[in-house]
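Encoded as structure tokens, the structure appears first; notes follow it.
Removed: one protein chain of the complex. Kept in place: all other protein chains.
For clarity, chains are labelled A, B and C in written order, and residue numbers in each chain start from 1.
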Amino acid sequence: MNLAVDMLIGAGLLVLAWQTISGRSLFRGIVLFVVFGLTMALAWARMGAPDLALAEAAIGAGVTGALMLVAFRRLVRIRPDQCAQPALRRSRLAVPVAVLAGGLVGVIGLAVVAVERDPALAGLAVTEALTDSGLGNPITGVLLLYRNLDTLLEVAVLLAAFLAARTVFGEDESRPPTPARREVPLVGALLAIIVPLTILIATHLLLAGSREPGGAFQAGAVLAASGVLLVLAGRLQPATALSAGPAFGLTLGLMLFSLVGLAVMAFGDPLLALPGLWAVYLIETAMMLSIAMTLVLLFAGASGLRRSGP
Amino acid sequence: MSASEVLASLLLLTGGLFYLAGTVGLLRFPDVYSRLHALTKADNLGLLLVCSGLSLLAGTWRAAALLATIWLLGLLAATVSAHLIARHARAHDAAGDKR
Amino acid sequence: MSSAMLYVLVAAGLFGIGVYGLIIAGHLLRKLFAINIMGNAIFVLMVAASAPLDGRPDAVPQALVLTGIVIAVSATAFALALMVQLYRVTGQASLEQDPDGDD
Partner (left out) sequence: MTEALLAALVFLPVLGACLLLLAPASWRAAILLVVTVPLPFCLLPLTVLIADAGLFEMALAGHPAPLGIRWRLDALSLLILWLNVSLMILVGLAASARFAPASVEGLRFWPLWLLLAAGIHALLLSADLFNLYVTLELVTLAGIGLIATGGSGAALRAAMRYLLLALMASLLYLLGVGLVYAEAGTLDLYQLGEALEPGLLSATALVLMLAGLLVKSAVFPLHAWLPAAHGNAPGPVSALLSAIVVKVSIYIIWRLWFWTAGDWQLPAPGLLLGLLGGGAILYGSALALVQKRLKMVVAYSTVAQLGYLMLIFPLSNLLAWQAAGYHLVAHGLAKAALFVAAGNILVSLGSDRLRRLAGLDQRLPMDVFTLALASVSLMGLPPSGGFVGKWLFLQAAYEQGAWGWMALIALGGLLAAAYLFRVLALTCFHPRSHGHSTRLREPPTLASLAGLLLALAAIGLGFASAPILGLLEAAWPGAMAP
């Protein structure tokens, strides 16, 4: 029974992936890609990785899908006839190479799974160390206590991606994605409910991250969703200049993480040895805000945001 | 299988049927408005049935409350998005008529 | 067949589809779909192939994959912005007819 569910999900993933890459329409491809991401989230849940399921649904499917959609819309705005897109190329090599690559991954993967192995040293060390830390979620432990340089640099990668994208933001994107038209009353009502609710959910995900699935990245993506809504509804307008507020939001996570990680050295502790759970929460909150701000700015295709509207 | 489990399974199954009907409508109906009609009506009811079935299975008030919240949120999202899609479609149709 | 083996096979299939998509894609957006699918295949493989600890999944590969997902999104976001600007400047959203930067 369980295996049957897994098989269904696996088959769904393969079909969706196939349709995403082989479909005629780009727009359809994006929609299918998002559905693929959501199915991936199911697969993660089945594989005993609820943290990854949350991350995949929020970041992999949600954020990537939104970014792809908005990029597609910019393409359409530059030239409306996106039907003139380059067609799929024919290549005699494509199928053999793909089969070879997939086969290689399959064979080595099966070879690894087939042998009886001892549990990983690092994994055992995490389980052992976790009991002293006061954290209940081993993944949060790995990300913020044991391998936190990875996490810090990952936030730096996100910042670098934004800064790199900023070098190619076009001038005309400073116009709002939706022309400021008369606001639909229902949208106001929706925002009034959804925005506080997403903030609540993001906070929950952040706090739950210490014991249950969740954490700064998932929370940041959820928070970004409400920012994206505000941008879409025209409440937040993209701006070309990097103003103080957004700049602060962008750098907060990286700054605070680095400063706390360095400050502990003054007390004789090793670099990045966080002094307690309060530091974990503090840094995660800052990271959540930075991630959300970065994602919203990437979505808006702008260096800054300003408020507008009522 | 207890009575509540049977009832829950029934609810889930009916909910699934409503989803199926909504999807068939989405695929088969001719224009945006009737598609929206099929999708929002049938899926909202389907979601309600699935949520009630699941809360029966879970058997706690906490889960039931959470599922009810999910249903309400789904309702809200469906309402607003259906409204926006219909508005957009009408604006486009009007523009098309003028041309 | 165990479910780990099943997911390894799914990963293999996804990887193959991603490679195929990468080869046949003309539009850059399609190339990004393909690369993201390949990435997901590798993430699945990393989690599915790790040895369980007393019946519980190993947390380390999951944490690594979480980092990997965020990095994949960052790179995709930059690639999308680059694609839009490339289209704006050259009118092309593909890498074909490359003049090899010779002018």
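Convention: a contact is a pair of C-beta atoms (placed from the backbone, for glycine too) under 8 Å apart; a residue touches a chain by one contact, two chains touch by 3 or more.
Note that this is a predicted model, so its numbers are computed, not measured.
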Chain not shown, its touching partners among those shown: A, C
Touching residue (missing chain; options A:I9, A:A43, A:A66 or A:A161): A:A161
Of C:L6, C:I24 or C:M83, the one touching the omitted chain in the full complex: C:M83
Of A:A11, A:V76, A:L93 or A:A111, the one touching the omitted chain in the full complex: A:A111
Per the touch definition above, residue among A:L153, A:L197 or A:A239 touching the missing chain: A:L153
Chain C residues that touch the omitted chain in the full complex: 22, 28, 31, 35, 38-39, 42, 45-46, 49-51, 60-61, 64, 67-68, 71, 74-75, 78-79, 82-83, 85-86, 89-90, 95, 98-103
Interface with the unshown chain - residue positions in chain A: 105, 108, 111-112, 117-126, 129, 145-150, 153-154, 156-157, 159-161, 163-168, 242, 244, 247-248, 250-251, 254-255, 258-259, 261-262, 265, 269-274
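The rule we apply is simple: only the chains that are shown with their structure count from here on.
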Geometric centre distance via CA averages, chain B-chain A, whole Å: 27
Distance from chain C to chain B - Cα centre to Cα centre, in angstrom: 33
Where chain C touches two or more other chains, by residue: none
In chain A, residues with contacts to at least two other chains: none
Contact set on chain B toward chain A in their complex: 73, 76-77, 79-80, 83-84, 87
List of chain A residues in touch with chain B within their complex: 184, 186-187, 189-190, 193-194, 197
Complex interface listing, chain C residues touching chain A: 1-21, 23-27, 29-30, 32-34, 36-37, 40-41, 43-45, 47-54, 56-60, 62-67, 69-78, 80-85, 87-88, 91, 93-94, 96
